[in-house]
Structure formats: structure tokens, C-alpha cells
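Just one protein chain is left out here, and the rest sit where they should.
Letters A and B mark the chains in the order given here, with residues in each chain numbered from 1 onward.
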Amino acid sequence: MFLQRQVPLAICFVVGVVFVFQDFVPHHDSEQLLTVFTDWGIIITGFASLLGVGSLIQVHWLHIKRQNAGWGYSVVTYVAMVGTLAAGIASGGKAAPDAQTGVMPAFGWVYNYTMVPLQGTMFAILAFFVASVAFRSFRARSVDSVLLLVAAVILLVGNVPLGEAAWRWVMPEGVPGIADVGDWVMNTLNLAVRRAILIGVALGIVATSLKFILGIERGYLGGGD
Amino acid sequence: MAMSRQVLARREVWAIIGAGVLIPIVFSIPATEVSISKGVQAVYDKVESIPPGGSLLLSFDFDPASKPELEPMGRALARHAFKRGVRVVAMGLWITGTSMAEAIVRESASEFGKVPTRDYTFLGWKPGGYLVIVEMGQDLRKTFPADFNRNPTVGMPVLDGLDSLRDFDYVVSIAAGDPGVEKWVIFGRQKHGFALGGGCTGVIQPGLYPYLQTGQLDGLIPKIRGAAEYELLLRRGHGIPEGLASAGMLSMSFAQLALVGLIVLGNVLHWRSGKGTGR
Partner (left out) sequence: MVPRLRLAWLVVPVLGVCGQALAQEGEGATVPLSAPTGVELIDRPNDDGKALMLLWDVMPYDAEGVVYRVEVAAGEAPFRETASLAWQGGSRFLSSEQKWPFWAWRKDDRRHLHVLTSFQAEEPDAAQAGGSRLVEKSLEPLTRYRVRLTVLRGEDSAWAGPLDAVPVGNLFNRVKLHNLIYTLLFSGIILVYIARARRRELFLRRIPGLDAVEEAIGRGTEMGRPIYFLTGRYDIGEPSTMAAITILGEVAKKVALYDTRLKVPHTYPMVMAVSQEVVKEAYIEAGRPDAFSEEINFFVTDDQFSYAAAVEGMMVRERPAACFYMGYYFAESLLMAETGAETGAIQVAGTDADHQLPFFVTACDYTLIGEELYAASAYLSRKPVLVGTLRGQDAAKAILMAAILAGTALATLGAAAGWSPATLGYVLDAFRDFGG
């Protein structure tokens, strides 16, 4: 219990307090201390990835062993993981074509022709999701929703050159451009609300950090108090 | 039959948006010029103010998922720096974006006949996320003892006088999420006080506005439109032809105006079906 509770709490308290004040001590010894702890952090992060790989292997192995629904996907995961690893080792981690021969290494093929298009597709899907959500949500049901709708249309039209051109063509001389109106909506109306949320969040972060440093909140150690 | 929200289902909305993206590409319709926003102009002016031989740190903090949106601004910034004879030091905080970022820098450098380790270097990736930023603020060479191509950073000519983040004339993070621009503000600029600009996807753009307004970021290139603005500035200022971002602006125009049309249509149908009157 002592090793599971008191020691982590003591470490959290000492390191927390030291590094709150370290930010105000510019001396090179203080910076050196930060460097040492940063190095530790980087090393721990590196080793933690082994933890992740271990979990991945275990979970998918159990799926295959028990033949859970969709266990075939676990086989695909294994094949992709081992295949990419082998290609990476064979290519020395390089994806760029050889400077002399122009030959693309195996890892380059995996990276450029599998990972890049797959990831690009996933992100591109977001545009379609946003479109369907916008179509569903922007309805003039009340005064509030009308304001939301108008702001959305201004930003959508002002964001693209064709919209800007159409606005200039329709509006008389002297009326600000729609991109400027959009900027005003974002930087004045939207930002005021955003700042209020951010101030609340920042105070929440201060309070939460303080609770962890002082050992008031121990939920992360498991088992509440 | 009234075409209600249910009738115009998700897939039909998607098809209309898809058509909006594809039509300008298929029929090669030329784009119109964009207007320049203050944030993009600020980044351009800052790069413009770096003296030849000065230094620019470009951090490619995104993965291939955001390549279509962020690669054009990465190329535009690298081209701008190389054109002006500014030394470019590039890196990335996202492991899966490493090879992509290396290719962007290498290809942009070769356009201007720049030599690796003398005119530019790609430092690569290191685990630790924002901790890498903290460590670079202490000692650049200790953080990256060798670059991506395993050239030692000690004695590398391109890094002359660049011992830590504060020695760079300008730092720009092009980011799709975390670690990204926000972490560069908090753990980089706040601590070491260097000039910092950003580039980002449209999704995280609103989250970076507060930093831009307070001056914690001195410029921001948001989404593909920002990249198109930068490309336009490069053509006007240096005669560098526009790239992928400008080419994509018309697709953006069609897709977004199609979305506006859909929203208007949705509301008309909503009111005609009587729901808008409170029935």
C-alpha cells in the first residue's frame, strides 16, 4: 500500500511543486533540471509504445483464439503490422526513392500507396459528415437558430473565392467583402464566447492540477481515496 | 410528395457534395483569385523579413491524413524560404508524417538547387511529443544528434549559430492536431520567446484564433484557402507559380456553395412541411 499510494503521491507532490516554480527560474542549472526530466519523459514515452504493441498483440490474439465476431480483422491487423515492420526494417526506415537509382524501397510503397491514401480518405470523409450534419442542424426554428444559420452561411460563402466574387457582384460599392464579414464573425462574436470557455477551462486545469499535485484527487491511482 | 429531411438522406447529401468537388477537377475550370487575410499576410511578411542566410524552422506536425490540406502550405513556405536564401531546418512531431515531410522539403529544395546540410536539413521525428519542443529549447543538437539521413548535427553548416529554439529567426508549425501549434505556443514560444507562426487544418483553426489575437502567434495560415493565399502572395512577390492549393479552390467553392444550397433547400422544405410554423 505504501509503495502504491504514498510514494506516488510524494513523487507527484515534489515534482509538481518543483516544476511549477522551475518556470520562474531561468538559471541554466534549472534549465538543466528540466532537460533531465524531459529526457526521462521521452525515454518513458518510447518504452510505453512497447506496452501498446503488447496490448495490441494480446487483444487480437484472444480475438483469433476465441474466434470472436470479426476475428478476421484481427488477422488483417497482424498481417499489416508484421508486413509494415518487415518492409521498414528491409528499407532501413526510408520511404524516399534512392538518390542514384530512383528505386522506391518497400517501405516507400507501403507508406505512399497504402497509408497515405487510406488516411487521406478517412479525413476526407469528415467533409461529408460535416455536410450531412450541417444539412440536418441548420434549421430556422427559433431566433437563436436563425442567427446560427446566418453566421454559417456567411462563413461558408465568404470562405471561397466564388462566394466572394458573387457577393461583390450582388452588393453595391462600399459594402465590406463577405470574407471580412466572416472574419468579424469569427474574431469578434465567436472569439468572445470562445475566450469565456477558455477562461473556465484554464481555471479548471489549474484546480485539477492543484488537486493532483497536493494529492486531493487520487482517482488516477485507482480506488478514489 | 414533399421532399423532407428524411427523403434527402445522408447519402444524397454526400453525392451532391461529391459532385461539387469533382466537377471543377474533371472539367478543369480555372479558379478565381482569393483575397488575402491578415494572418497569412503576417506569416508571409515575417518570412520576407528574414535576411538571406537567416533561419526558418518548419515543423510538420501532421500525418498523411491531412496531406491534401496541409502539404501545399508546407511547400509554399519551404519554397519561399529557399527562394530568399533562408536556411531551412525541418522536423516533425508526428511519426507517421515523417517520410511525407522529408519528401516535401527535399523536393522543394531541389527546385532551387539547395544542398542538404548546407542550405537545409530534415531532422526527422523523435518520441516525446511536446517534450521534444521543451528539449529543443534547451539544446537543439542534443535533441537531434543526427538528422533524418544520419548526418551528425554537430558541425553541420546549416545549423551554425542555431543552438536552441530562440536562435531561429522564425518558427512555423504546420499542424493537424496535437502535438501542434498550441504546444509550440505553450512549451516553445511562452518559454523561449521566439517568433512563431502557424499553419493548420480548418478543423482546429477556430481553436487557434485566441493565440493569434493576443500575438502569441504572429500569423496563421488556415486550411487550404490560407495556402492558396500564400501561393498567390508568392506569385505576386517572387513569380513562383501557384500550386495545389490554388487549384483546389474552385472545388472548395463548388462544394461549399452546394452546401449553402442544401441548407437553404432544407429550410424551405422544413417550412413548407409546416414544421417551421410550429405545427
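Going forward, a residue touches a chain if its C-beta (ideal position, glycine included) is under 8 Å from a C-beta of that chain, and two chains touch if they have at least 3 such contacts.
Everything quoted here is computed from the prediction, not taken from an experiment.
Student: Return the single residue from A:56, A:104 or A:181 that touches the missing chain.
Tutor: In the complete complex, the chain left out is touched by residue A:56.
Student: Where does chain A touch the missing chain, residue by residue?
Tutor: Touching the missing chain: residues 20, 23-31, 41, 44-45, 48-53, 55-56, 59, 62, 69-70, 73, 119, 122-123, 125-126, 129-130, 132-133, 136-137, 194, 197-201, 203-212, 214, 216-217, 219-225.
Student: For review purposes, identify every residue of chain B that touches the missing chain, sorted by number.
Tutor: 63, 65, 96, 129, 155, 160-161, 163-164, 166-167, 176-178, 189-194, 201, 203-207, 214-216
Here, only the chains that are shown with their structure count from here on.
Student: In whole angstrom, how far does the Cα centroid of chain A sit from the Cα centroid of chain B?
Tutor: Computed value for the inter-centroid distance: 15 Å.
Student: Would you mind writing out the residues of chain A in touch with chain B in their complex?
Tutor: 23, 31-32, 34-35, 38-39, 41-42, 45-46, 49, 94-96, 107-108, 111-112, 115-116, 119-120, 122-124, 126-128, 131-132, 134-136, 138-141, 149, 152-153, 156-157, 159-165, 177, 179, 183, 186-187, 190-191, 194-195, 198
Student: Help me check something: in the complex, which residues belonging to chain B touch chain A?
Tutor: 5, 8, 10, 13-14, 17-18, 31-35, 37-38, 63-69, 96, 99-100, 102-103, 106, 126-129, 131-132, 134-135, 138-139, 142, 191, 203, 206-207, 209-210, 213, 225, 249-250, 252-257, 259-260, 262-263, 266-267, 270-271, 276
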